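Working notes, beginning with the structure itself.
Every protein chain of the complex appears in place save one, which is left out.
Letters A, B and C name the chains as they come in the text, with residue numbers starting at 1 for each one.
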Amino acid sequence: MSRTHEFHPQHYHRTLGPHAPVLELDPGDELITWTVDARGHDASGRQITPRGNPQTGPFFLRGARPGDVLVLELLELEPSRDWGFSQCFVDPGILDPDQARKLPEPKLLRWELDRDRGVATVADWPEWDIQVPLEPMLGCFGVCPPQGQAISTATSGPHGGNMDCRLCAPGATIYLPVFEPGALFFLGDGHAAQGDGEILGMGIEISMRVRVRLDLVPGWEIRWPRGENAHWLFTLGNARPLMQAVQHATTEMLDWLQRTMELPAHVAHPLLGQRVRYQVGNVFDPAYTMACMLSKEALPPGAKPWRPEHPPAE
Amino acid sequence: MSRTHEFHPQHYHRTLGPHAPVLELDPGDELITWTVDARGHDASGRQITPRGNPQTGPFFLRGARPGDVLVLELLELEPSRDWGFSQCFVDPGILDPDQARKLPEPKLLRWELDRDRGVATVADWPEWDIQVPLEPMLGCFGVCPPQGQAISTATSGPHGGNMDCRLCAPGATIYLPVFEPGALFFLGDGHAAQGDGEILGMGIEISMRVRVRLDLVPGWEIRWPRGENAHWLFTLGNARPLMQAVQHATTEMLDWLQRTMELPAHVAHPLLGQRVRYQVGNVFDPAYTMACMLSKEALPPGAKPWRPEHPPAE
Amino acid sequence: MSRTHEFHPQHYHRTLGPHAPVLELDPGDELITWTVDARGHDASGRQITPRGNPQTGPFFLRGARPGDVLVLELLELEPSRDWGFSQCFVDPGILDPDQARKLPEPKLLRWELDRDRGVATVADWPEWDIQVPLEPMLGCFGVCPPQGQAISTATSGPHGGNMDCRLCAPGATIYLPVFEPGALFFLGDGHAAQGDGEILGMGIEISMRVRVRLDLVPGWEIRWPRGENAHWLFTLGNARPLMQAVQHATTEMLDWLQRTMELPAHVAHPLLGQRVRYQVGNVFDPAYTMACMLSKEALPPGAKPWRPEHPPAE
Partner (left out) sequence: MSRTHEFHPQHYHRTLGPHAPVLELDPGDELITWTVDARGHDASGRQITPRGNPQTGPFFLRGARPGDVLVLELLELEPSRDWGFSQCFVDPGILDPDQARKLPEPKLLRWELDRDRGVATVADWPEWDIQVPLEPMLGCFGVCPPQGQAISTATSGPHGGNMDCRLCAPGATIYLPVFEPGALFFLGDGHAAQGDGEILGMGIEISMRVRVRLDLVPGWEIRWPRGENAHWLFTLGNARPLMQAVQHATTEMLDWLQRTMELPAHVAHPLLGQRVRYQVGNVFDPAYTMACMLSKEALPPGAKPWRPEHPPAE
């Protein structure tokens, strides 16, 4: 009985906050919509809104209440034009401080997307054959944060936001804590590809056509975004310094193992300790992002499901 | 004309420093030797030397001089007994500070190594089938640091040391800067397996039989350990905070691309920026370790070899 | 011709954002108003609003436009009751991680304010004569941040916010960048006293009667709060990690010396380098605060005034 909604945005937001919903969905509904790139250019390349990761939305998920989890299935992320851009040089904050002096002046680089070959290339320097495999992802998305905050799309937190993490790609399902009625879901800042860390300060920035499904898990208490794809369970910690992002993500994964899957501490800790993988989301934004990952196949037989099947009655 | 040396250590070091060499090798020679585990237990399980990543060596590489690079090929790393150990709980420094209060008392966990199935398991809790794939690696190795320093095997630096990085595994070749005549190479602290970050403060700690080849690249100026395996080029940055390790590793990789492979900055930066991968070595030791990785297949056709073939005449 | 306004707040805010002004003032006007404590208790000790550094305001400063500076003179800060409270134990994030396990359970401590003797004491433990000199200060105040943000009173930024810095005390004048028309000034979170770093997570939390003067410097471009008192010029950097707060504050002070006072770099740098003092604001909040201080007497004769006297015509 779920439906598919198609939504064409007329305006965009540069904060995730208590803005008026543009559409209401029921749990299980699909949504097809469009996002502009990080600087506000649409599929035609025209800048239609100010720069700064403009967000499409917010979408109101019926029934979602504080203490629930919004489920985001990333079904399709398709660049809606055939070129993107990025900075050319690594951000000085990611290099040894004494090397920053030697950095050239910042400049913008145009990438051509060759969707047949599945690569992005740089037209400016035909003598150098740089190829970047296309791996579309969403850089910035999330829900309305708590207590009346309106948080800039430059940064991130428990509500999601500008996490710039490669795991947020088609095939992934993301779990976001709900802080306000209806959750108020936003999305934007597509990347045709991105290296770990977003060390240029940009992936290959692109406008997108997006197909997602929104769902609801009532009464599932989580503190940071969680997610899964075919192989991994992952948690996303957002903070500076980078080690604090590690702490958030690791603490959240242990909580997942212990409180959701009901593994005792003496099992959850050594299992995670010897099998954990980390993936650097970004080390550029005001809050960095680190993913803590555990292979699904690592879970012992006695573990409860990682996604609650029968939510607690209330 | 290269030879294979077999060396049975009689004593061990807890610093990498200007200690008397135990053996001299020529570039290209192979070395078969044995390491005790992080707490000084040998293949029989007996503690024969004080704890603290005791090192076998140092080995003197003939012809190695400051400004050269010692090449370490990791040919075989074999656990020399069928059990290891680790801490049971994640170190409090890697969790949210307000969660540390809830940590149980530290305890040591024994892991059984099932080499037929290629997994480590915990005998203590038969009701929980925890399995960790065996992936032997060297936690601590390196060369004598410069200027008379004798640096604890607890930590790491440009000379290598306690990097606890999963990339230092069979099939990898590591490049280490030479600071003293003969380089003085040490090795120890084998892990039968380890998660990213060594978040328990230990991998599965094990004594080992090790087969390596040592070689020399004269006149190759590097600042941090570099390495390669079948798929990756990588650099290893060692520092606290974690972001400084990112800075060291990223700066070193750009230096590799620009000065060794002779890519111009405007090619090296965006290539690395959109294709870089990071791997967390450890976030437990006094200096953390972060690897900056670039796929070999990402290198453009015009790049010079990543390992100098014709060293500069002097 | 300036006036004195007395304002009795009816409601409070837990974000600094584009809220409706409660009062309009002209530059030079004085304002007498009242603040509740960090948990929303008023002068009678009754909780009248939810906890979280509730703010009085916002106040609209006529004529203030983006690119201007709001001048805040802290004339009087008077506790409006004779007791305050704080946490009893140092926050675990400020101790070595392996010590956090040993912390007792958090508990709240009541402080009695003896205004005759000018000290706060703890009534609970008469056998221990703990005395803390009363030094009232404002923990959280600031202006509306840019671009529609509504930023939690838990944290801080270029707009001010929860800086918890002892320099924000009577006799100080604070300079805040204006981001929105009218600036929209908020204030709250009084402390009867506070140690550097606010390492308990609280000063001695108190409701207050506050007398301030608001003024305007048109067209003065600053990036972080600046301030002065009888002896010091200071800049306030707000960020995590702590070193980033140092970087912001130091960069801002150099900018002050070079762009406002027109000292050349080769004078500003060594002068600051050999005479700078730092004061830790807080190391507890989501963004830490560090003050970079320079003695007024250190300024060389040729320096231009630190506060622009003749704003640029427009």
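To be clear about the criterion, a contact is a pair of C-beta atoms (placed from the backbone, for glycine too) under 8 Å apart; a residue touches a chain by one contact, two chains touch by 3 or more.
Since the structure is predicted, the reported quantities are computational estimates derived from the model, not experimental observations.
K.L.:
Please identify which residue in B:Q149, B:T173 or B:Q258 touches the non-displayed chain.
P.N.:
Missing-chain contact among the listed residues: B:Q149.
K.L.:
In the complete complex, the non-displayed chain touches which residues of subunit A?
P.N.:
On the side of subunit A, residues 91-93, 97-98, 100-101, 103, 241 touch the unshown chain.
K.L.:
Extract the touching residues of subunit C with respect to the undisplayed chain.
P.N.:
For subunit C, the residues touching the absent chain are 86-90, 94-97, 99, 104, 109, 120, 122, 125, 127-132, 193-197, 199-200, 203-204, 241-243, 246-248, 250-251, 254, 263, 265-267, 269-280, 283, 288, 298, 300-302.
K.L.:
So that we can see where the missing chain sits, which residues of subunit B does it touch?
P.N.:
Where subunit B meets the chain not shown: residues 13-15, 17, 52, 147-152, 239-241, 244.
Here is the rule we go by: only the chains that are shown with their structure count from here on.
K.L.:
Just grab the chain with the largest centre-to-centre distance to subunit B, centres being mean Cα coordinates.
P.N.:
So the chain farthest away from subunit B turns out to be C.
K.L.:
At what distance in angstrom does the C-alpha mean of subunit C lie from that of subunit A?
P.N.:
Measuring from centre to centre gives 34 Å for this pair.
K.L.:
Taking each chain's centre as its mean C-alpha position, how far apart are subunit A and subunit B in Å?
P.N.:
Inter-chain centre distance comes to 33 Å.
K.L.:
Where the centres are mean C-alpha positions, what is the separation of subunit B from subunit C, in Å?
P.N.:
47
K.L.:
Which subunit B residues reach two or more other chains?
P.N.:
Expected reply: 97, 241.
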